[in-house]
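Heads up: the structure comes next, in structure tokens.
With one protein chain removed, the remaining protein chains of the complex are shown where they sit.
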Amino acid sequence: MTEETKPFEPVIIGFTCNWCSYRAADLAGTARMKYAPNVRLIRLMCSGRLDPTFVFRAFAGGADAVLVSGCHPGDCHYSTQNYKALRRFLLMKRVLNQMGIESGRLKLLWASAAEGQIFANEITKFVEEVRLLGPLNWNTTGVNIPAEVAKEEVTA
Amino acid sequence: MSKPKFAMYWAASCGGCEIAVLNIHEKILDVDAAFDVVFWPVAMDAKYKDVEAMQDGEITLCLFNGGMRNDENEHIAKLLRRKSKIMVAFGSCACEGCIPGLANFSSIQDMVDTAFTTITTDNPDNIRPVSSYAMPEGNITIPTLNPMLKTLDQVVDVDYYMPGCPPESHQITAVVDLVIAALNGKAELPAKGATIGAGNSTVCDECPRKRNVKTIKEFRRIQFTTTDPELCLLEQGIPCNGVATRSGCNARCPSAAAQCIGCYGPAEGVVDYGARLISAFASVIDSDSPEEIDKILDGLVDPAGQFYRFNLAGSLLRASKLAQKG
Partner (left out) sequence: MQRITIDPITRLEGHGKIEIFLNEEGNVANTYFQIPELRGFERFCVGRPVEEMPLLTNRICGVCPEAHHMAAAKAVDAVYHVEVPPTGKKLRELLYMAFYATDHTTHFYALGGPDFIMGPDAPVAERNILGVIHKVGLEIGGKVIQMRKYGHTVVEIIGGRKVHPCTSIPGGLTKGITEEQRVEIEKMGRWAIEFAQFSLKAFNDIVLSNKTYLDLIVGDIYTHKTYYMGLVDANNKVNFYDGKVRVVGPDGKEYVKYEPKDYAANIAEHVEPWTYLKFPYLKNVGWKGFVDGPDSGVYMATPLSRLNTSDGMATPLAQAEYEKFYATLGGKPVHQRLAIHWARLIELLYAAEHWVELATDPEITSPNFHAIPTATPTEGVGIVEAPRGTLTHHYWTDERGVVTKVNLIVGTTNNYAPITMSIKKAADSLIKKGNVNEGLLNMVEMAFRAYDPCFGCATHSLPGQMPLEIIVRNPDGEPLEVLKQFCE
């Protein structure tokens, strides 16, 4: 395949919680379930540990999408902290939309430790959705931005 | 022995920082006694040529306010950086972009188009300004706009940051005293990169209002409610940014029954101001149901503006996707 025809491979950062979703990923791995390799997992002790800063840093740093995953509501290992993740996720989505980052690039997934197959399927589905959205190419340096205004010269 | 040299310059700014310096009132005489003011375009007669003629590092202290909106702003920032020993990013514009940084929500072309097609603008040929124009008599020029507004430290190395829109005059007085003492060997300047003229905590610490556990069922806009003058504004559902905003201003606005809008920038240790506020606001919402949470969030009609009002250009994301398209 040439450079031009290689399909775009999304880079996705996935924040998972130690007690449920990370174990679901582990289960998928040990059971040798096949799923898209695009998600780089980062383990937090709890989804409630997710500081929105992590998500913003991921996008600013080149991620095409971010996944946040934790225990099902009611099953949080620390009782109710996954609701914090839920609230932060909902507010973050609105802010990111205003920044031009589409809703489809930030996903919240509840997964219990036993749901390895579900976890794998959701990831594969997410990767395809992001592939359709295309690369995010976040540009904080201002380099390669075309058509600077008022650069034109008018000569006599 | 000649006095150490002082400069103050404004890039894309509003002049409020200059007024804040003048509002130190009689203290300005201490500045005059301790320094030779060699460049301050708003107030005295030196020109760019005079700065260019100086030796590198000849200016001891330069208070630089204003953001980097065009190539002239950047050019002068680099010039003054070369000629100054200590470069202070003075005020919110230089530190984090401030209000003009809100232009980073849209493209620069859009910004110029809007200004030149307002309902009162008479522009039948749909003209836009150009950087060099040949008059019958000769070429005349204006600066080129940057596609995204930048902070001072995104263009040059900055020694100290002094936040605020503008920095409060009592803080400026304190910094003036500190610098004069340091020049006389009676005090130490903080480590490079420090934030000066401000506190280490948040506005909440200076706010006189009573605070309890916050459980918000509804965000209210200030005009639609009569607020309790003693109680925390955020607790009453008024979106107050004091929770993540640096202290040092004496909580002027909440003391006047207006919400903190965040002009003193991020509190100590905050990496991304907006992200921190998202966390704070999400924490106080009193609901676990996605539908109810969404309904409560509908009360914030402009969350990105609320959380990045002064800080967009200095945030992790810096500008919206539209601005990155040019």
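For reference, chains read A and B in written order, and residue numbers begin at 1 within each chain.
The rule is simple: a residue touches a chain if its C-beta (ideal position, glycine included) is under 8 Å from a C-beta of that chain, and two chains touch if they have at least 3 such contacts.
Just so it is clear, the model here is predicted, and its values are computed rather than measured.
Asker: Which is it among B:L79, B:A174, B:L189 or B:I261 that touches the chain not included here?
Answerer: B:I261
Asker: May I ask which residue of B:G15, B:G57 or B:P208 touches the chain that does not appear here?
Answerer: Missing-chain contact among the listed residues: B:G15.
Asker: Mind pulling the chain B residues that touch the left-out chain?
Answerer: 10, 12-20, 22-23, 25-26, 28-29, 31-32, 37, 40-50, 53, 69-70, 72, 98-100, 102-103, 105-106, 110-112, 114-116, 118-123, 127-130, 133, 135-138, 140, 142-143, 145, 165-166, 169, 221-227, 229, 252-253, 255-258, 261, 263, 301-302, 305, 309
One rule holds for everything that comes next: only the chains that are shown with their structure count from here on.
Asker: Under the definition above, what is the set of chain B residues touching chain A in their complex?
Answerer: 105, 108-109, 112, 128-136, 142-148, 150, 271-272, 274-276, 278-279, 281-283, 285, 287-288, 290, 293-294, 297, 300, 302-305, 307, 315-322, 324-326
Asker: Using the touch definition up top, name the residues of chain A that touch chain B in the complex.
Answerer: These residues of chain A touch chain B: 51-53, 55-57, 59-60, 73, 80, 83-84, 86-88, 90-92, 94-95, 98-101, 136, 138-140, 142, 145-156.
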